[in-house]
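Excluded from the complex is one protein chain; the other protein chains are retained at their positions.
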Amino acid sequence: MIMESERPKDECGVFGLYRHPEAAQLTYFGLYALQHRGQESAGISVARDKDKIYSHKGMGLVHDIFNTEDLKKIEGAGGSAIGHVRYSTTGDSNLTNAQPFVVQHRGRAYAVAHNGNLVNAHTLKQELEESGSIFQTTMDSEVFLHLFIKNLKQGDVVTAIQKAVAKIQGAYSFVLLTCKGEVIGVKDPNSFRPLALGKLNGHYVLASETCAFDLVQAEFVRELEPGEIVIINEDGVTSIMPREPVEKKSLCIFEYIYFARPDSTIYGKNVYQMRKAHGKRLAREAPVDADMVMPFPDSGNYSAIGYAEESGIPFEMAMIRNHYVGRSFIQPTQGMRDFAVRVKLNPVRELIRNKEIIIIEDSIIRGTTAKTRVQALRDLGAKKVHMRISCPPHKFPCYYGIDFSTKGELVAATKSEEELTQFLGLDSLHYLSIEGMLEAGGVENPENNFCKACFDGSYPVAFDPNLSKQCMG
Amino acid sequence: MIMESERPKDECGVFGLYRHPEAAQLTYFGLYALQHRGQESAGISVARDKDKIYSHKGMGLVHDIFNTEDLKKIEGAGGSAIGHVRYSTTGDSNLTNAQPFVVQHRGRAYAVAHNGNLVNAHTLKQELEESGSIFQTTMDSEVFLHLFIKNLKQGDVVTAIQKAVAKIQGAYSFVLLTCKGEVIGVKDPNSFRPLALGKLNGHYVLASETCAFDLVQAEFVRELEPGEIVIINEDGVTSIMPREPVEKKSLCIFEYIYFARPDSTIYGKNVYQMRKAHGKRLAREAPVDADMVMPFPDSGNYSAIGYAEESGIPFEMAMIRNHYVGRSFIQPTQGMRDFAVRVKLNPVRELIRNKEIIIIEDSIIRGTTAKTRVQALRDLGAKKVHMRISCPPHKFPCYYGIDFSTKGELVAATKSEEELTQFLGLDSLHYLSIEGMLEAGGVENPENNFCKACFDGSYPVAFDPNLSKQCMG
Amino acid sequence: MIMESERPKDECGVFGLYRHPEAAQLTYFGLYALQHRGQESAGISVARDKDKIYSHKGMGLVHDIFNTEDLKKIEGAGGSAIGHVRYSTTGDSNLTNAQPFVVQHRGRAYAVAHNGNLVNAHTLKQELEESGSIFQTTMDSEVFLHLFIKNLKQGDVVTAIQKAVAKIQGAYSFVLLTCKGEVIGVKDPNSFRPLALGKLNGHYVLASETCAFDLVQAEFVRELEPGEIVIINEDGVTSIMPREPVEKKSLCIFEYIYFARPDSTIYGKNVYQMRKAHGKRLAREAPVDADMVMPFPDSGNYSAIGYAEESGIPFEMAMIRNHYVGRSFIQPTQGMRDFAVRVKLNPVRELIRNKEIIIIEDSIIRGTTAKTRVQALRDLGAKKVHMRISCPPHKFPCYYGIDFSTKGELVAATKSEEELTQFLGLDSLHYLSIEGMLEAGGVENPENNFCKACFDGSYPVAFDPNLSKQCMG
Partner (left out) sequence: MIMESERPKDECGVFGLYRHPEAAQLTYFGLYALQHRGQESAGISVARDKDKIYSHKGMGLVHDIFNTEDLKKIEGAGGSAIGHVRYSTTGDSNLTNAQPFVVQHRGRAYAVAHNGNLVNAHTLKQELEESGSIFQTTMDSEVFLHLFIKNLKQGDVVTAIQKAVAKIQGAYSFVLLTCKGEVIGVKDPNSFRPLALGKLNGHYVLASETCAFDLVQAEFVRELEPGEIVIINEDGVTSIMPREPVEKKSLCIFEYIYFARPDSTIYGKNVYQMRKAHGKRLAREAPVDADMVMPFPDSGNYSAIGYAEESGIPFEMAMIRNHYVGRSFIQPTQGMRDFAVRVKLNPVRELIRNKEIIIIEDSIIRGTTAKTRVQALRDLGAKKVHMRISCPPHKFPCYYGIDFSTKGELVAATKSEEELTQFLGLDSLHYLSIEGMLEAGGVENPENNFCKACFDGSYPVAFDPNLSKQCMG
């Protein structure tokens, strides 16, 4: 049994590295650092031997998929590499859907890795099929590939990308690899998902989050611009910007709140500091008296530190996150209720008894885990349990690459704050306001910078909800 | 490559459960909770079918060693079970040495699991060999088994234990299982290692730490007394106390400082609170002005919270502990220096730059990891780096079941505090005083309660250093 | 190390079963029986749930690739299944190339498994790419799939197959599966590779060899006709014959000589009996006096029995085939020369010493293994060693799905019989004549029935040797 989180699932993390004697190995470590962005499958493709692409992919965690021999098989002098980690929705969870995708065209090979979700994939797929295209997977990323290949004439890769990009809508951060060793990064004009450029001893590198740079000891150069295409080849880095400058970005604010690693810098801001700022704002918006402030670790840690600092109430790590969490274990018997929840976080009994507690959590999606945890604190004799959430209530689904809940529904969409307080067994519950969330981060003109559709339903890119669901990666 | 810690190694964790329909499975979860006490091998023995003992043991982590089928094979109606996790010194790291040990004697089987180290094992072994005993392992625990069997007449198990115990010296918390299903706990008269009694729906249970009770949802009954033998059978729990009452305990204080889980209660006190008290005392003993207090997570977390609270300096988790730490990964190339250290904790660049920092760590053994981490902070532009250690300097080896360092030496035994400050690249370094450590915990008459030999060399039980080493577990 | 044979490699074995409650499981056993036709990868696809196709594929042997759980995942009430085992040429030996291939088209899925080799795949591929097709693999089977899909209008699967088939040339026995559960068998007009129809409790089944029917306890119905398409659906079996009747078949005669299992019936004749007939003819064509006739087991067994019976010279199994052959073992040291050869067949020393021996072998491709074995017999004191080969010398490559030798060359193409006798260290060497081979089997008008191109270079289907090689499966 693998402990299954009911937490949101991001669709992917990507990594790319231009010509390095250890391109595959460094990509492996890049993916290791990005593991939290996708724990279901991973893959690495390496371009070498003039015009070949070698790949290794598998289901599971990066360290299970690759061993030294696997890497040796694909590694090669002067190779470029791209890599990918992914989640997927049930049913499509198989190796065929693991990325990078590799295709052959006129004796040349191309590999692509994608983070995001295309909202018009279904329509495009239909058009492509009319004209005889055959799809091997059910993933939207394959649609991009077909468009790209269709537009590929005499090897002008960049034009082909531009033409393909002109057709697709939604969220995408692509990393492409040609059999000639070029590495290309593509970001959608809304800039939904992070993608950064770095440099490792003179070799350019691309990654979803800067924590991947830290691990391979690359230095951060800059975040990609909305709609930008960067081509890394023997001429260095060439940047192609969209014809019409982008006026309104929609950086996914939820990356800050939950997804990205606290030690990452995305869209130019550090995640830890953003979370702490949210916590401080939350303390001002929803104060309450108590003996201590505690997070549900680790996602709640940094806003809890902010809340405690701002409120002056002592900070305690009163639930201990098990070091072995995430590892599979045998299925516990029926009698052991809530086992998967309990095994992850164990409350420190002596800190809880007779105490008034403020819990800080990053977000509530289905609420069942939170409910179980609150109950555990009650069972140990907590006098009062308040909860503060470092973002607004999640009331709308996301169509841009995040899958909030496979089976369940968004609890805040159907329950009022009052009902939720009762449902969770709390003495009080408060969310950060939308304005609070936007303003706290210190980003100027936040309305023009962030997507916040899952909170208020104002979707920055139109979509057909029925179709979007079907082709969601 | 498995990330190898240079941290101290405890010799074991033990668990026992009397007659439960899922005795093996619950023991599995008990060991899962005690995993930190031994990550090299694990085993479970089950007494059932009237007079049989079935075992499953293996090298590695609990979740790797046992699968559902393995457990099914040994599980049985009305069975009692004991389990064990262990580290070992190099060279003896093999399956033969994995516990529980099972022996056959006159058609009866006995299993034993041991936490601790016998200081006179070598002498006893020699005596036993003179009289024709054959040893299968190089472990001190086997010596106890031989003494026990030698004294076993007409199945009077308790007398045999008492007689065996009378001969052995050192630290030991034994859990025994007879083929009749009795579960017996034995603690040495000094009470070096923790061992607690609990109750799970009426079934008695024994465990090294209470966190194991929490996971299987047992309630804590009490810590065993020094020299106590508890026999769990159909008559309930019978306690046999040593003839002469123990006047001076020597609870291993290092269990509080580093080993035990913060969510455990050992020797009657919660570990988290003990660490926080140490941190507070440290703030009073060794104050310094700075922008923030940060731990080396996770061992430094709780004393850092105490230090921050006492000093009023903001607490930050400025190094992020990787969630995937502890998993094996491929060997990084030569170029990636200090990889194993870096992959575990990644500093949050934006929090460090230009800051004056106080680091709180639980202890320093060899110092090489700490040195690397301090350097990493300097590289990111930390203005000043102070370090405060929540125990006194480790200057003496331990002969009671803890192996501070296999290859290396105790850095504080050879370097003055000043030299160490320089070696680690710090602006200042201070340790908690011995008195501070003893007093902070709020235990009355601490000198008569704790072992602190590794700090001051005053060993509570005599030993022959040459021989002790040889038979160390 | 897996013992690598230098023997010819067939490209595949296929199996299909129409709607059976245990379709996946029976296909598993069908593949198990066909394992010798492909030991590199295997896969099973199941159509169920109205319009879904579920697959499981992997590298290695059938029993390693599938466990009970894997089968459970794809098995489903009323499902139809197809399966495939394959070899591949080096470099392309990866999971992507494992069959069945599954494609999506307008919400419908199709799976295909192929045995054979298309000689015009390269040209067709080029045409398809011109019109925008994207290929995921380097296999010729994918070309057929693209043609099939291109011709698929309103789901008229049969017409699409006919149109696709009209374009391809070479050897092919396809098994197709539609998501509606139809199972379709297709055989090329030359009938290069075997493909038979059977019946299992009323459920129709297709298999490359009848030994697969035996294992699943199906009864043999008939071999497919040249160019025949059989559609198995709720109407039973519909057969579509090629417009122009086929006048000249080219059954691969090498299937009889080496590939197929002796307990199989292919093209309507039993393999064992065919081999024995070859052996008898050989005894008449190339008699020699000796103490015994012995095969190189197992491929030489049956012609050796024929030779011995015809000549009256005693038959001995004087080399013992190791029961554990084919299992991997650790790499032996340099010193242990010819280990892989020796471990497989061990001569019985006492039978060899001072004896005059006739060895019967099915064929010689590179000759290195035979040379080593002859030497082994000499080392044990054989007085004379004669060799008789139950087919003519292999002088030409095969373009119809058999890969004689990846690295090496056909030794008989470059060496005269005399040179070869010396090279192999023999006292005499004789091959079966082409006429002998054709006549011995008792097939009327054999010239119009068999392909024998690898012996005489008269290729029944034209090809461009340069291109053919490149797209060889």
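Going in written order, the chains are labelled A, B and C, and every chain counts its residues from 1.
As a working rule, a residue touches a chain if its C-beta (ideal position, glycine included) is under 8 Å from a C-beta of that chain, and two chains touch if they have at least 3 such contacts.
Since we're looking at a predicted model, the values are computed, not measured.
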For this session: Using the whole complex, pick out the displayed chains that touch the missing one.
Result: B, C
Problem set entry | Residue of B:I149, B:L200 or B:V221 in touch with the missing chain, whole complex considered | B:I149
For this session: Just name the one of C:G78, C:G326 or C:G442 that touches the chain not displayed here.
Result: C:G326
Seminar exercise, completed: Sole touch to the unshown chain from B:T68, B:T123, B:T137 or B:N449: residue B:T137
Exercise. Among B:L17, B:V85 or B:V102, which one is in touch with the chain left out?
Worked result: B:V102
Seminar exercise, completed: From C:E11, C:E40, C:D140 or C:D214, the answer for touching the chain not displayed is C:D214
Problem set entry | Contact footprint on chain B, counting only the chain that is left out | 55, 94-96, 102-106, 126, 129, 131-138, 145-146, 149-150
Problem set entry | Contact footprint on chain C, counting only the chain that is left out | 22, 25, 28-29, 32, 35-36, 61-63, 66-68, 71, 211, 214-217, 261-263, 265, 270, 272-273, 298, 301-302, 305, 308-309, 314-318, 320, 323-333, 335-336, 342-343, 346-351
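Here is the rule we go by: only the chains that are shown with their structure count from here on.
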Problem set entry | Those chains which touch chain C and also touch chain A | none
For this session: With over half of the numbers shared counting as same, classify the chain A/chain B interface as same or different.
Result: same
For this session: Please report how far chain B has to rotate so that its Cα atoms sit on those of chain C, a copy of the same sequence, as a value between 0 and 180° in steps of 5.
Result: 180
Exercise. Whose Cα centre is nearest the centre of all Cα atoms in view?
Worked result: A
Seminar exercise, completed: Cα centroid separation, chain A vs chain C, in Å, comes to 48
Exercise. Any idea how many Å lie between the Cα centroids of chain B and chain C?
Worked result: 60
Exercise. For chain C, which residues are shared contacts with two or more other chains?
Worked result: none
